[in-house]
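Notes to accompany the following structure.
One protein chain is absent from this view; the other protein chains keep their places.
First chain written, first letter: the chains are A, B and C, and each begins at residue 1.
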Amino acid sequence: MTKSIYEIENEITDEFSFFADWQDKYEYIIELGKKLKDFPEDKRTAENMVKGCQSSVWLVTERLNGSIVFKADSDSTIVKGLIALLIRVLSGKSSDEIVNAKLEFIDKIGLRQHLAQTRANGLAAMIKQMKMYAIGYKTKEQLN
Amino acid sequence: MTKSIYEIENEITDEFSFFADWQDKYEYIIELGKKLKDFPEDKRTAENMVKGCQSSVWLVTERLNGSIVFKADSDSTIVKGLIALLIRVLSGKSSDEIVNAKLEFIDKIGLRQHLAQTRANGLAAMIKQMKMYAIGYKTKEQLN
Amino acid sequence: METALVKKIFDVDQVRKDFPILSREVNGKPLVYFDNAATSQKPLSVINALDNYYKTCNSNIHRGVYLISAEASEAYDKAKDKVKEFIGAKDSSEIIFTRGTTEAINLAAYSYGRQSVTEGDEVIISTMEHHSNIVPWQVLCDEKKAKLKIIPITDSGEIIMDEYKKMLNEKVKLVSICHISNSIGTINPVKEIIKLAHEKNIPILVDGAQAVHHTKVDVQSLDADFYAFSAHKMYGPMGIGVLYGKAELLEQMPPYQTGGDMISSVSFEKTDYNEIPMKFEAGTPNVEGAIGLTEAIDYINSIGRDQIHEHEKEILEYATEEIEQIESVKIIGTARNKTGSLSFIVEGLSALDIGIMLDTFGVAVRTGHHCTEPLMRRFKIPGTVRASFAMYNTKEEIDVFTSALRKSINILK
Partner (left out) sequence: METALVKKIFDVDQVRKDFPILSREVNGKPLVYFDNAATSQKPLSVINALDNYYKTCNSNIHRGVYLISAEASEAYDKAKDKVKEFIGAKDSSEIIFTRGTTEAINLAAYSYGRQSVTEGDEVIISTMEHHSNIVPWQVLCDEKKAKLKIIPITDSGEIIMDEYKKMLNEKVKLVSICHISNSIGTINPVKEIIKLAHEKNIPILVDGAQAVHHTKVDVQSLDADFYAFSAHKMYGPMGIGVLYGKAELLEQMPPYQTGGDMISSVSFEKTDYNEIPMKFEAGTPNVEGAIGLTEAIDYINSIGRDQIHEHEKEILEYATEEIEQIESVKIIGTARNKTGSLSFIVEGLSALDIGIMLDTFGVAVRTGHHCTEPLMRRFKIPGTVRASFAMYNTKEEIDVFTSALRKSINILK
């Protein structure tokens, strides 16, 4: 059985509790970003771009057996790592789960406070866009 | 010999030193206003008006044996008293004396602090106007 | 949070302890501060919040990626939410921070006005408006060759609703009216005024400078299109105020001032503007002010707006009764529904003289036209003496005031 969003969030919170300081946390985040699957070059278009104030994120989705799969990339190493975290939590989940996800791990690992500048790094815009996709799919499902 | 501006200022300062509180000072000021000579009705014109923000003052001058004589009136009882003080100090003096008058009694009797709102009561405008007249006469003298 | 169930006990002595300036003496007498309509005093919590801000997280916001900037940004955004709840707006994007009411009205007149008013159109205001709710519309109407129409008022200082109704026609592009008069305390029936305008599809701006701290305001239930007020009159700091606007209106409006935070991208060829409300906030935001305003709202809420309203009503009624008994005192503005301000004249004496004399007793009132010259002209007087009240004023202070007033009249007469 695949893990629930809640379970994955807890996993991440646990992982981060091992790090004593923020440098280590970021090192880990950057590591995760580096492991992110290559983003298809032809999808790196203006249309797929989520604009934060100081970084660009490209985001695409795919429908796979009733769940939504996300792929994304960024020009910022750290933002890419944050994306990796979000994808780990949200990718492969149903539209319902994604829409309802509280994403409390962001608070719990201290990221929100640290990245309150979500306007700058685009984290807020990214989460919003992921949820928008989910809502879109959901609406489509209901119409079918 | 007539008293100098400086001497009259000192006189006033002495007089005011007798009063224990501001009510008494104002009562005295009001008294002085009431003793002010009647202002000629036909001179109560827009032209002779010195506009403060919250009171109107009418001011006229006359040349008398090389000195300047002021007559004035106001719709405010207190301002009228202030005028009486200014007239006592400045009226009958030469243009030079008037232009150079420091009017330190205003500070000394605490009026400035109390009436720092000279914009409201028009005291500042009034002094300025009296000095302007003196400058005017002085310029005329020099031209002759 | 105010709760409707537990009625709080209003203890004015307790409240007074929160305002450091109230223990000051003036001319050897305790300060009796009755110029609250001009600006209110500040509770310690507001003063301390400013102090704390500059000592701990002062920084420029929204684009900083470091911790203290994040903290300041959060505080600024929280202030928007706080104001949103305080006035019952739908969304915090409808809250624009300005310097004060005057700037808020100027913003609306410039951005909304220039867009929607053209030659031959009309803008309606009332006879009792503050200059800040007159001149911006005069300037707009002058520029656009439109007409400024004035709703007349009764001798008691109330809007004549029948006349207002007659003025509402298809040429009218905006009505702008005060919620509560700063000079004479009239509480206007804004809900009714708005309803009537909306029946003709005319939007309304409400000048709430004298309302938000005296009474409960809910812009959604009023259905106001714009609502303006200043922090400094509601126990907050100077230099900040609010323009509320319905999102659908703000979205369509062009920016006002330009530069800084209101921009999404700039090139020499083309500039894109930011989303609302940032579109209307040019330059470095006043974070200090936003934090002070937050604290002021918290303070008001902690006392309870209903409690404040009741207390102030009592004070106003008591003061009215007391000065009515003084010979030659005439009250200006006797509307049934009043709060905040009590204006009067003393026959044969200038308001200025009364003000100066009252000051010698430690009583601070305002004298003059209170930036409502047309209203003074309506009453055929140059000005009034105005005592205006806040939650910290007491009946004992009214007694000091009336006794000082009697003595002042004696001295002056």
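Criterion: contacts are C-beta pairs under 8 Å (C-beta built on N, C-alpha and C of every residue); 3 or more make two chains touch, one makes a residue touch a chain.
In this text, all values refer to a predicted model and were calculated from it rather than measured experimentally.
**Student:** In the whole complex, not just what's shown, which of C:73, C:102 or C:294 touches the removed chain?
**Tutor:** Considering the complete complex, C:102 is the one touching the chain left out.
**Student:** Among C:282, C:331 or C:381, which residue is in touch with the absent chain?
**Tutor:** Touching the chain that is not displayed is residue C:282.
**Student:** Could you tell which one of C:12, C:134, C:187 or C:303 touches the chain left off the display?
**Tutor:** C:134
**Student:** Which one, C:117, C:371 or C:390, makes contact with the chain that was left out?
**Tutor:** Final answer for the missing-chain contact: C:371.
**Student:** In the complete assembly, which of C:156, C:271 or C:320 touches the absent chain?
**Tutor:** Within the whole complex, the residue contacting the unshown chain is C:271.
**Student:** Taking the full complex into account, what residues of chain C touch the chain not shown?
**Tutor:** Touching the chain left out of view, chain C contributes residues 20-21, 24, 26-27, 31, 33, 35, 38-39, 41-42, 46-47, 50-51, 54-60, 63-69, 99-103, 105-106, 130-136, 138-139, 148, 150, 230, 232, 237-240, 257-260, 263, 265-268, 271, 282-289, 352, 355-356, 358-359, 363-368, 371, 373-374, 377.
**Student:** In terms of residues, what is the contact footprint of the unshown chain on chain A?
**Tutor:** So the residues of chain A touching the missing chain come out as 21-23, 26-27, 30, 53-55, 75-79, 114-115, 120-121.
In the analysis below, only the chains that are shown with their structure count from here on.
**Student:** Could you state the distance in Å from the CA-based centre of chain A to that of chain B?
**Tutor:** Averaging C-alpha atoms per chain gives centres 78 Å apart.
**Student:** Rounded to a whole Å, what is the gap between the Cα centroids of chain A and chain C?
**Tutor:** 45
**Student:** In angstrom, rounded to a whole number, how far apart do the mean CA points of chain B and chain C lie?
**Tutor:** Chain B and chain C have C-alpha centres separated by 39 Å.
**Student:** Could you tell me which residues belong to chain B and also touch two or more other chains?
**Tutor:** Residue numbers touching two or more other chains: none in chain B.
**Student:** Give me the residues of chain C that touch two or more other chains.
**Tutor:** none
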